[in-house]
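Every protein chain of the complex appears in place save one, which is left out.
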Amino acid sequence: MAKGKVCLAYSGGLDTSCILKWLLEDGYEVVCFLANVGQEEDWAAVEKKALTIGATKMVIEDLQKEFVEELCFRAVQCNAQYEGRYLLGTSLARPVIARSLMRVAQREGCDSVSHGATAKGNDQLRFEFAFYAIQPSIKIIAPWRDPKFFNRFQGRNDLLDYAAANNLPVTSTKAKPWSMDANLAHCSYEAGILEDPNQEPPSDMWTMTEDPLKAPNEPTNITISFEKGVPTKVVTPQGTFTDSVQLFKELNRVGKVHGIGRIDIVENRFIGLKSRGCYDSPAMTILRLAHLDLEGLVLDGQVRALRDQFVTHNWSNYLYNGMYFSPERTFVENSLIFSQQNVNGEVRLSCFKGNAYVLGRTSSSEKLYSMEEASMDSLENFSPEDTTGFIKIQTIRLKKYADDWAEQQ
Amino acid sequence: MAKGKVCLAYSGGLDTSCILKWLLEDGYEVVCFLANVGQEEDWAAVEKKALTIGATKMVIEDLQKEFVEELCFRAVQCNAQYEGRYLLGTSLARPVIARSLMRVAQREGCDSVSHGATAKGNDQLRFEFAFYAIQPSIKIIAPWRDPKFFNRFQGRNDLLDYAAANNLPVTSTKAKPWSMDANLAHCSYEAGILEDPNQEPPSDMWTMTEDPLKAPNEPTNITISFEKGVPTKVVTPQGTFTDSVQLFKELNRVGKVHGIGRIDIVENRFIGLKSRGCYDSPAMTILRLAHLDLEGLVLDGQVRALRDQFVTHNWSNYLYNGMYFSPERTFVENSLIFSQQNVNGEVRLSCFKGNAYVLGRTSSSEKLYSMEEASMDSLENFSPEDTTGFIKIQTIRLKKYADDWAEQQ
Amino acid sequence: MAKGKVCLAYSGGLDTSCILKWLLEDGYEVVCFLANVGQEEDWAAVEKKALTIGATKMVIEDLQKEFVEELCFRAVQCNAQYEGRYLLGTSLARPVIARSLMRVAQREGCDSVSHGATAKGNDQLRFEFAFYAIQPSIKIIAPWRDPKFFNRFQGRNDLLDYAAANNLPVTSTKAKPWSMDANLAHCSYEAGILEDPNQEPPSDMWTMTEDPLKAPNEPTNITISFEKGVPTKVVTPQGTFTDSVQLFKELNRVGKVHGIGRIDIVENRFIGLKSRGCYDSPAMTILRLAHLDLEGLVLDGQVRALRDQFVTHNWSNYLYNGMYFSPERTFVENSLIFSQQNVNGEVRLSCFKGNAYVLGRTSSSEKLYSMEEASMDSLENFSPEDTTGFIKIQTIRLKKYADDWAEQQ
Partner (left out) sequence: MAKGKVCLAYSGGLDTSCILKWLLEDGYEVVCFLANVGQEEDWAAVEKKALTIGATKMVIEDLQKEFVEELCFRAVQCNAQYEGRYLLGTSLARPVIARSLMRVAQREGCDSVSHGATAKGNDQLRFEFAFYAIQPSIKIIAPWRDPKFFNRFQGRNDLLDYAAANNLPVTSTKAKPWSMDANLAHCSYEAGILEDPNQEPPSDMWTMTEDPLKAPNEPTNITISFEKGVPTKVVTPQGTFTDSVQLFKELNRVGKVHGIGRIDIVENRFIGLKSRGCYDSPAMTILRLAHLDLEGLVLDGQVRALRDQFVTHNWSNYLYNGMYFSPERTFVENSLIFSQQNVNGEVRLSCFKGNAYVLGRTSSSEKLYSMEEASMDSLENFSPEDTTGFIKIQTIRLKKYADDWAEQQ
């Protein structure tokens, strides 16, 4: 084709169907790409739509395993959290999607890539930072930032009209009054009626968690095992799970039943706007808690403090901001992995009405916690007088400030 | 008295009753001190015991207001948390208790102070760092680090025998198989059977929260208002509360009913040991969540990130380690207060079965959040092409690493 | 005028003279602005040029005092340094220049501002971030990023031709093979032949420092006094200086004579490029050293460590990146000022052949340093046994790692 070959991130929805058509009209050949990161999807239907509209090819890649193992489990090792609450579900999926799309683009001989992300959001950054980092020469077509596109399609109705005029096989069902993005790690809900931060989300919005109000009256107890900070085994009433994707899905199942992992926040986007987002992340919420708890038992306190301040904070921010394919993420992730070598053990939890509670934790290999030493009743290997010396030395500096404190009384 | 006058932190329990007697035997005159930080106590009975045993005087000080306003609310402004989970209940109370004890010691002409804190714990540090910082010349008598005391009293039985032999008015009821410390902010449970980190706490242990399993089937909705990050009004079905102590207690009441704020962790003590602690902190848990949520709406993202990484992390550690009366705590607290000048607004929450959920938040004075600007549907004052430039500039650096990422594929 | 009124940052050089003419041609009315931040300049000549070319007005503002007091002295209080070496001379001047230019723009009724900063540099960011932060509605004309301009003027020769064709009163002297920017804080040298990082700067390049090779064989001793971290008095063989600008200039004079404050570095620009810069900053180099030294005597060690890691690092980066008018700079500067309340005293230095050496320091008001206490010979108020306890407690944690270290031997 004269204009070249584009690899388009195609979901089968209204927006990317119109973009696909628009690219074809503009003279491009288009290879469509869709990543399977665990979302519910009628894959065959998507493929059919793409080919019907005119795509040369529809490539669907199952990325669940690399998504869980390389991104989600890394986030668990990190206790990753953005602004104290968001577990980064979308941010975690973007790097594997972008990397796979670029693999397809290169394999299919595309010189451009395209996507349907909007112009004020984080996802355009996460995709395009990755595209350029992986292949600096790649050409990116971002229709929602191209005046030829966004001036023509100024709202949903324009898209619907275009779809109708071109017989695009899109469902005419009324859109939900918010937008969603789902993967194994979470489902996100934003925009539309959620833009009013004082508007409570409708109870039928959530898809990956049941309403805690309607959750079972009996808790479910589970056990999670970790090796080097990575979840390796989950035991629930349904059985024992050791495959990474299977154990993750089982935790999503248990967490869904008990309504675990909903948050509703106003967050700071990279581009300087605040936005409101709701997220439900059952497995990630349970895993983060279990991992955090196990670290209490097995991780040295100073290493933990440093890891929290330096690695956890920064890794989370880098992922949120789309800086996965960056030297700084690589740098802190090296530290993260190093910190996890002794994070081995298991945590027992109870899931109930919106919460997971830790019941106990053990580690057969790690010995930093000692009941004997911690015990207030034992003076084995401990001279109480030593603490007096410790206090005296620690207060040399504090005593200098005595006059200041005296004044405050 | 020949040996001088001691101000003893006296609780009326077995340990400090024995210490009181032991100090008197040793020739000291003793003034007893007990702080009211909101714990349940038969104050008259404690006074009677102290005087019966031989104290010159029993001073009981109501510190609830300064505890809530100067410490608990500061922790709320800070989103304070130790090691990702502990809300610092005991750590927050120690500075006001120590400061008040020193005021009494100075007023009563004592040249020494004494306490019953154990030799491996954090509380001895929190008390003594404060005592020395307030009055460097103070003499501290720490019986549990004095071989004359700890060699003589090697366990609870030795104390009981001593109490019996000296007719000390202590109850002979069987001790709980763990130790507790309560104040308005929380109740802590540690030692004894809890020293096994894999042993689930008994369900009758918790005192400030009902069992979430037995909590009401109907949620309670509440609203919390903040000015400069400080809670100033709480509205619940019981009414509207604006007094600092009263609103705090009302949140404890609502949180208790719904079982909100239990944690069970293994933590790193300052002196290098790990220990297991359980804590229930209803009001603090609800307030921290509400404050964290409001900050999303009103606090600049960069200031927030910096505050999280430096102020929140460090303030929490200083408090945990007993470094309240220190130049470093003063230094970070100055930053904290500065960061809170725009944290004004209100948060609506729902309390239900162990959890508080945010329903919505507003601020009449702050304008950082703009529905118009955040909206994906509006291009008012926004040129989508700008983001393209932003991405291009941001990726200049990332493109340098293209070869590295290429290799990974 | 139809097209509106522009306030142009005008230096009288070739670039901004062409920009002035180009704006006039394009139909704008132009008010020219030049800040006096201590650079050497024939002010009358600049004014004459501007008016000759066609500016409505030439406004020259003396900003030396605010530059020294609000920016340079703040940097001194902060020990500010970018990437371990650069003292931020240009970065410090930009905020006061931008603020003053905006004052003039507003006073003169301009709806646009313009400047001659290049498209890859830091200065465009520093100026424009400030302009927008001060007045979000301001229109910015950046010719070097406007294709109508940069496609027309593709090199110095195009500008010279344009100047000749339009009779612009610019000198036809051969340009230096690098570009320079001078103010009281420093002179910078970059671009041209300096773009080869292995090319030693020519010895006649430096303007604010003599060649250390040719500096006097006798040192000059000086004394600098600080109050709250701010230099308040300088004593040199030439006299005593207490006026902020005068003492700063005197330090520049002494530093110049002795060749103090040259650096030659490769630095990381905000936009992701590396560039090579040479800078000579006599007064700032001497003041930073003296202040750093005094802090050793009077600042608490923990506050200092925190200030270094959090305030110094970030304040320097914010200034470098043009983020002066930002909530984050305001936030860390509040901490900075708080940290300086006890930084009072004086430092004696010797200036000689490229270096300043500290000879001694004193503080009449601050008492953290005690010869008596520091002395190894005195045990006054110190029990050596306490250190044993301190060591024992500190090593509880370290002993856990014994097996690891044993393996390494």
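Order as written gives the chain letters A, B and C; numbering starts at 1 within each chain.
One rule holds in what follows: a residue touches a chain if its C-beta (ideal position, glycine included) is under 8 Å from a C-beta of that chain, and two chains touch if they have at least 3 such contacts.
Source: prediction; values computed, not measured.
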Message: Going by the stated contact criterion, tell me the shown chains that border the hidden chain.
response: A, B, C
Message: From the list C:Phe129, C:Tyr162 or C:Phe338, pick the residue that touches the absent chain.
response: C:Phe129
Task: Determine which one of B:Leu213, B:Val257, B:Leu379 or B:Ile393 touches the chain that has been left out.
output: B:Ile393
- prompt: Thinking of the whole complex, not just what is shown, which of C:Thr16, C:Gln64, C:Asn79 or C:Gln340 touches the missing chain?
  reply: C:Asn79
Footprint left on subunit C by the chain that the document does not show: 79, 83-85, 99, 102-103, 118-121, 124-125, 128-129, 132-136, 142, 144-147, 150, 155, 179, 191, 195-200, 212-213, 217, 219, 262, 264-268, 271-276, 292-293, 296-297, 300-301, 304-305, 308-309, 313, 317, 323, 325-327, 330, 348, 352-355, 357-362, 368-371, 373-377, 379, 382, 384-385, 387-388, 390-391, 394-395, 397-399, 401-402, 405-406, 409
Message: Just checking the interface: what residues of subunit A touch the absent partner chain?
response: 271-273, 300, 302-303, 306-307, 309-310, 314, 326-328, 331-332, 334-335, 338-339, 393-398
- line: Absent-chain interface residues of subunit B come out as 300-302, 367-368, 373, 383, 385-390, 392-394, 396-397, 400-401
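Here, only the chains that are shown with their structure count from here on.
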Task: Write down the pair of chains with the top C-beta contact pair count.
output: A-B
Task: Name the chain whose C-alpha centroid is farthest from the C-alpha centroid of subunit A.
output: C
Query: Once you find the CA centre of subunit A and the CA centre of subunit B, what distance in Å lies between them?
result: 31
Task: Would you mind pulling out the distance in Å between where the CA atoms of subunit B average out and where those of subunit C do?
output: 44
Query: Got the subunit A residues that touch at least 2 other chains?
result: 300-301, 368, 373, 385, 387-388, 390, 394, 397, 401
